[in-house]
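This structure is in structure tokens; I'll ask about it shortly.
Of the protein chains in this complex, all but one are displayed in their positions.
Let's look at subunit A:
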Amino acid sequence: MAMLDIKNLTLEINTGDSVIKALDKVSLSVNSGEIRALVGESGSGKSLIVSAISGVLPPQWRITADRMSWNGDNLLSMSVSQRREVMRRDIAVVFQNPLGAMDPSAPLGAQLEESIPNEFIRGTWFWQRSQQRRKIAISTMHKVGIKQHKRYIHAFPHQVSADIVQKFMIAMALVSQPKLLIADDPTRGMEPTTKTQVLKLFTRLNQTRALSILFVSHDLLAIASMSHSMTVLYAGQTVESGRMKHLRKRPLHPYTKALLDSAPSFRTNLPPKSSLPTLDGSIPTLQHMPIGCRLGPRCPRAQRACVSTPAVRRIHDHTYSCHFPLHMEKL
């Protein structure tokens, strides 16, 4: 049973003289206890999906979806207070660009304490309550790997390094003990040791607390090592989605194959000093999206049929949208 279930999410931005489809029929689901990776180049709409789920898109952008539900409740039609309650307790988000997502005029510790749900706090008097808030904040800081809590709890975001702010962001997300964690590029700008630390924390929380994680990243190595399933996004369209090991072993969509081929760590037979295989061209801008399959102009297997959008096809729990998929002969 999928906790978060999104089908055909479309996001239209009205620029004044034209309507741009930033997301075109994106489908995504996260099962309980699962780590789902959302992969795509920068500009493919990953962060837009994150914002759409958290409900913080500007009101003038139009979101439509056949289904966008949290545990069976429709996220798009529920009341503001219900939606807020879901965001407060069940879903937590780690945003990209931690420095921008932190209030620059409040100390980091105070912001962390603010995210602790009131239900966790016991005590009749306000000083008991604030003491307890402080205690929970410090233990959460230790959990995400901030050891010198005395040094950072009163610091302002601009005074500390970016990876500490990022860890605070993660701590703020985890402190409400959510059921789903949406992590938008959580290890960006971190050094490798801190990165492993954070990823290990995610894996451990997933195993011990059955925390579902939607892991948005382009770090294929990290994704391959920890996530159970993957959704690949290209220019606002879902390209392929399925279990991690199936996708790695036998990608059906040419884009998924190109993406995996471009990561040297997945290639054992790569001769030294050879150039990495990449697709020609670059990701199209939002104003000039090709019609039909948006990969069309760059796709090595493209044919005339590709000007019409391919329907989503399914083999067991592996879905793809391509007219001319790879590896079909083996199936």
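Throughout what follows, contacts are C-beta pairs under 8 Å (C-beta built on N, C-alpha and C of every residue); 3 or more make two chains touch, one makes a residue touch a chain; residues count from 1.
One rule holds for everything that comes next: contacts and distances are computed from a predicted model.
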Next on the checklist: Which of the following is the UniProt-recorded protein name of the chain this complex doesn't show: "Dehydrogenase E1 component domain-containing protein", "3-oxoacyl-[acyl-carrier protein] reductase", "Peptide ABC transporter permease" or "Peptidoglycan glycosyltransferase RodA"?
Outcome noted: "Peptide ABC transporter permease"
Item to check | Residue of A:Val39, A:Ala101 or A:Cys299 touching the missing chain in the full complex | outcome: A:Ala101
Checklist entry - Just one of A:Arg88, A:Arg188 or A:His228 touches the chain that is missing; which is it? => result A:Arg88
Checklist outcome for this item: Given A:Glu114, A:Glu191 or A:Asp317, the correct residue touching the omitted chain is A:Glu114
Checklist entry - Considering the whole complex, which of A:Ser27, A:Ser51 or A:Thr231 touches the chain not shown? => result A:Ser51
Item to check | Those residues of subunit A which, in the complete complex, touch the missing chain | outcome: 51, 54-56, 84-89, 92-93, 95, 97, 100-106, 114-115, 156, 158, 172, 176
